[in-house]
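Could you have a look at this structure, given as structure tokens, before my questions?
With one protein chain withheld, the remaining protein chains of the complex are depicted in position.
We call the chains A, B and C, going by the order they appear; numbering starts again at 1 in every chain.
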Amino acid sequence: MIRFILARLLKAAVILMAILVLNFFLIHAAPGDPAAVMAGEAGATDEQFIADLRARFGLDQPLSTQLWLYIKGAAQLDLGYSYRQNMPVAQLILDRLPATLLLTLTAFVISIVLGVVAGVLAASRQGGWGDTLISAVAMIFYATPLFWIALMASLLFSVVLGWLPGFGYETIGANYTGLVRGLDIARHLILPATTLGLFFTAIYMRMTRASMLEVSRLDFVKTARAKGLRPGVIQRRHILRNALLPVITLAGLQAGQIVGGAVLTETVFAWPGIGRLMFDAINQRDYNVLLGVFFVSAAMVLLFNLITDILYVVVDPRIRIRS
Amino acid sequence: MTILQIRNLSIALPKGADRPHAVEDVSLELAAGEILCIVGESGSGKSMSANALMGLLPEGVRPVKGSITYQGRDLLQADEGDLRALRGRDIGMIFQEPLSALNPLMRIGAQIAEVFEAHRLLTPVARQSRALELLHEVGLPDPKKAIRAYPFQLSGGQRQRVMIAMALALEPKVLIADEPTTALDVTTQAQILKLIEDLRRKRNMAVIFITHDFGVVADIADRVIVMQHGRIVEEGPARDVLLHARHPYTQKLIAAIPGPGGEAKDDKQGAPAILRVRGLNKIYKTGGGLFSSPRVVHAVNDMTFDLHTGETIGIVGESGSGKSTAGRCLVRLVAPDSGRVEMAGVDMASLSGADLRANRRRIQMIFQDPYSSLNPRSTIGRILTEGPVSYGTPRAEALARARELLELVGLDASAVTRYPHEFSGGQRQRVGIARALALQPDIIIADEAVSALDVSIQAQVLDLLADLKRQLNLSMLFITHDLRVAAQVCDRIIVMKQGRVVEMGSADTVLTAPEHDYTRALLEAIPGRDYERALKDATGVPACQS
Amino acid sequence: MKKGFARFARNRGALIGLVILTLVIVIAALGPPLYPQDPWRMVQRPFLPPFTAPGLPLGTDALGRDVLAGLIHGARVSLMVGLVSTVVALLIGVPVGALAGYFGGWVDDALMRFTEFFQTIPSFALAIVLLAIFQPSLFFIILSIAIVSWPPVARLVRGEVLSLRSREYVEAAVLSGQNSRQIITRQVLPNAVSSIIVLASLMVATAILLESSLAFLGLGDPNVMSWGYMIGAARTVLRTAWWLTFIPGVAILLSVLALNLIGEGLNDALNPRLARRGE
Partner (left out) sequence: QEAGGTLNLVIQPEPPSLMMGIVQNGPTQMVAGDIYESLLRYDSDLNPMPSLARKWEVSEDGLTYTFHLQEGVKWHDGEDFTAEDVVFSADVFLRETHPRLRATLDYVESIKAPDDHTVVFKLREPFGPFLGTFEAGTMPIVPKHIYEGTDFANNEMNNTPIGTGPFKFNEWQRGSYIHLVKNEDYYIEGKPYLDEVYYHVIPDAASRAVAYETGTVDVLPGGSVENFDVPRLTELPNTCVTDAGWEYFGPHSWMWMNNHKGPMTDPNTRKAVMHALDRQFALDALWNGLGKLATGPVSSSTRFHEADTPSIAYDPDLAREYLEKSSYNGETLQLLPLPYGETWQRWAEAARQNLIDVGFNVELVATDVAGWNQRVADWDFDLAFTYLYQYGDPALGVSRTYVESNIAKGSPWNNVAGYRNPEVDALWEQAALSTSDETRQELYTEIQNRIVEDVPVAWLLELGFPTIYRCNVQDLVTTAIGINDGLRDAWIEQ
């Protein structure tokens, strides 16, 4: 197992480098550069200023040199410097990462738990009104633009009802500490996490339901019934476990998008996360930040692919013993 | 003493099914300690009757008439809770497909222990030890290891034993076995049959055994019920039904059983060898990589033989012995690792690209599964013309030939415009044969070409093959695990075991005076051998005339 | 086929979906000629609520443009974005998946690594970057959406092809002398079509949503009226003129819903694994 993981990590590192190179060219393909953006904001009219900025950012060097310098840095986990923000990229990302992880992981957990429970409920009442209701609600969440739900939720719960804060990560200026701060953050988390989670909840629900129905037609379920097991036990022990396999695959995919997968939600709820950082970086052509975010995102995707694989091995003995 | 009684049972199928009732007006009685066999072709309602007993009918299918009485209670009226109490405890069931009937994610021990748990018996520890005893009882080698294993780690036969252990765990009074051996090879089948027989004797259990194999019936049945189209057409003690069948359907089924021997074969050894195979090897490596040593299977090990013009060679052996791999190496669906396959002086094994394509049309294949061997999205006409067209025959000409071929294999020429799903299994197999013939090959390789078919249809297809072979002077390699089938159609037989050829000789010699122990064991395991002899005696003719 | 439709039609949801989608298609096709009002033309005071001004049943937007005209003309663009980007995604994804699945080995490895690359960047973020590179015009919006949505197609097709290519009829085709291209296009792909259709119906829906999300971030094409554009443009006046986002929002919701319902119906009808036995 350890060897398996090590081998996979090695392979991932190689892939990561390749991805980095591709990303590098992708990002540099966009018209405009950070020097021009910054000069514009400063209202600078003289070319010397822009040329100086370019030289400072190393943008006057040939692209291949820039790439080489970047790769060399990245290999030592140095993601470069954001000249625009006057900060090392790694630090910028680390500053934002906790907020994003908190948001996306909460949404992730919410969506899996809600989605699977709803899916099981719907499957066990297949064709009944309960199933219809759950499926319909899921379908509507699935079909509604995310930002629309976000706007509506913030309007309703924050402005009209005043129950929950409509944006931000914590109450600014309150200087809470310890548990109170935790609760404060949790209150801020509810709206964005739920909104973000709803879409995936719908997907998990539909997937679990379909998978449950499919598994329940398999022969071993009949065997289980022939043993005289109660339907509840059959549902949990035999159907659900097998039905979760495709759900794990999907969860792996979703988890991989945890970094930067929440641009819209972070925008609407002013959540100080990576997604927003990335969006701003695109607008400002802050290449290093953008590359850094993509790097971290790709690393996450590969990491979660690995975790999914390991999880598969744990859940599905067929794979465990083969490898 | 009757313990189970079915009266006038009718089971309705949902709207749109092929017929309104799966089972109509079925009545039967089962006495303690008795083995009752239900036979009949596919779709005759055997499984439905059995499922009705357990209250496990599929969705949309429900009993509409009659009663099932067990210990004075009508099971059709019982509620789900009562039925649950009976399942596993009073009535056990074994299903056909050992592969899918066990939960792939649970250990064997846990799955057996579940039976006790379902009926709230024993402590968890006691359940495990009881499970171990049961595995021992059904003759599983190394039960200690098996109890911790997952289903996929066991062979088909072993899995079927686990199923039996599970069904027997609570010593039910009635055991229902729905084709429990159909998916197994003969040797394993013989073991399982013996096991059931032993258990019945030891525990005085009543058994309903569903099968379509008359050999099996002859070996174990006390009484036989024959079903056709959802109705019972004949019923009686095993000897009576098997030897003196009254109903024409039963007679037809019995007549279709292929028997050993068959007609006398002329020696074709004198004819020139059309295919010369020398030192053929194929090794599969799987699962290898950075992290684990690969599993190596020597699927074909140093195979050497000649096939003469007009000759049929049978390749037999148990599952996994390398028969299919050998066949596929010959047509180069699989690239052999070493060895020569000479066809008219050309070594097929070393060709590639255009040369391979040019030579390949002389050697064609008929596949096992009539369902998956025809592209469901192509018309029959297209299936039959694609080959010739890709070798340059004009489409119109190829189509005309396709019509002829269809007539040749006994189908209507109008079939060219239809799709595979509009045909029955036997008809599809004929299409498959026509496709192989479309390229006018010299050699045909038939890999389990009749194994998936019902006995009666099997007989028709075998007849067809024999006819065609004569008419077209084909040479044929006939791969099968059924020795009786091999005996019937083959001039010579090759017996394979674990990739090696262990015996090769004329069909008669191999079947009547086998030299190798393995061949002998295979022959031993064929069910119903005594019966066949008896049948021969009773009628004075071989079971099947070709 | 007829049986397939019967099976499809038995699913009530699917039938509803089909009705809605047909309606949307009819509006998209016949709407502009029947309702020739230019959706960009400023015709009245801004922010007229629906049902208040004669001739402007859905009111006007921030520049006094006719909302109904926008809705009708937008249907065409939104549907086109959905359909065309899906077709383009299929044109990329199907060959990649088919080649990877059919040939295996290093071809598979290379193509799948390539696919993986597109999946390491969150798809929405990738779309934004692509639009930053290309500048948002309808053509590039469609292209960007296609580029971020083909990887799942490739994966699906690869999986299907992997399982289909070991079918006996494929081997029979090999023996009958067909070349790889013929086998892929005639034997393998036609049998993967039902899964692809199901996925495609969902992709059309996702593409419509994606376009609206991009428009929300200001990355829509300002020269063509689409529902996404309408929502994006009206989101700043959500509080004062909620109907301006609500109306196109409902239009998107209904279309996406319809496509999903149809997708499920198709799945039941075409995918024999899920089709109930005996039906």
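The definition used in the following text is that a contact is a pair of C-beta atoms (placed from the backbone, for glycine too) under 8 Å apart; a residue touches a chain by one contact, two chains touch by 3 or more.
The structure presented is a predicted model; accordingly, all values stated were derived computationally and were not measured.
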item: Among shown chains, those touching the left-out chain; value: A, C
item: Residue of A:V37, A:L253 or A:V315 touching the missing chain in the full complex; value: A:V37
item: Chain C residues that touch the omitted chain in the full complex; value: 40-42, 46, 62-64, 132, 135-137, 218-223, 233, 235-240
item: Chain A residues touching the omitted chain (full complex); value: 30-34, 36-50, 56, 83-87, 92, 95-96, 99, 151, 154-155, 158-159, 162, 165-169, 172-173, 266-270, 272-273, 276-277, 280, 282-285
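Everything below uses one rule, namely that only the chains that are shown with their structure count from here on.
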item: Topology of the chain contact graph, where touching chains are joined (line, ring, star, complete, other); value: complete
item: Contact-richer chain pair (by C-beta pairs counted) among A-C and B-C; value: A-C
item: Rounded Å distance between chain A and chain B, as computed from the means of their C-alpha atoms; value: 50
item: Chain centre separation (chain A, chain C; CA means) in Å; value: 23
item: Computed distance of Cα centres, chain C from chain B, in Å; value: 46
item: Multi-chain contact residues (two or more partners), chain A; value: none
item: Of all residues in chain C, the ones touching two or more other chains; value: 277
item: Contact footprint of chain C on chain A as seen in their complex; value: 15, 18-19, 22-23, 26-27, 29-31, 139-140, 142-148, 151, 155, 210, 213-214, 217, 253, 256-257, 259-261, 263-264, 267, 275, 278-279, 282-283, 290, 293-294, 297-298, 301-302
item: Of chain B, residues touching chain C in the complex; value: 13-14, 16-17, 58-61, 331, 333, 357, 360-361, 364-365, 367-369, 372-378, 383, 386-387, 390-391, 432, 435, 438-439
item: Of all residues in chain B, those that touch chain A in their complex; value: 54, 56, 84-89, 92-93, 95, 97, 100-107, 114-115, 117-119, 150, 152-153, 163, 166-167, 287, 289-292
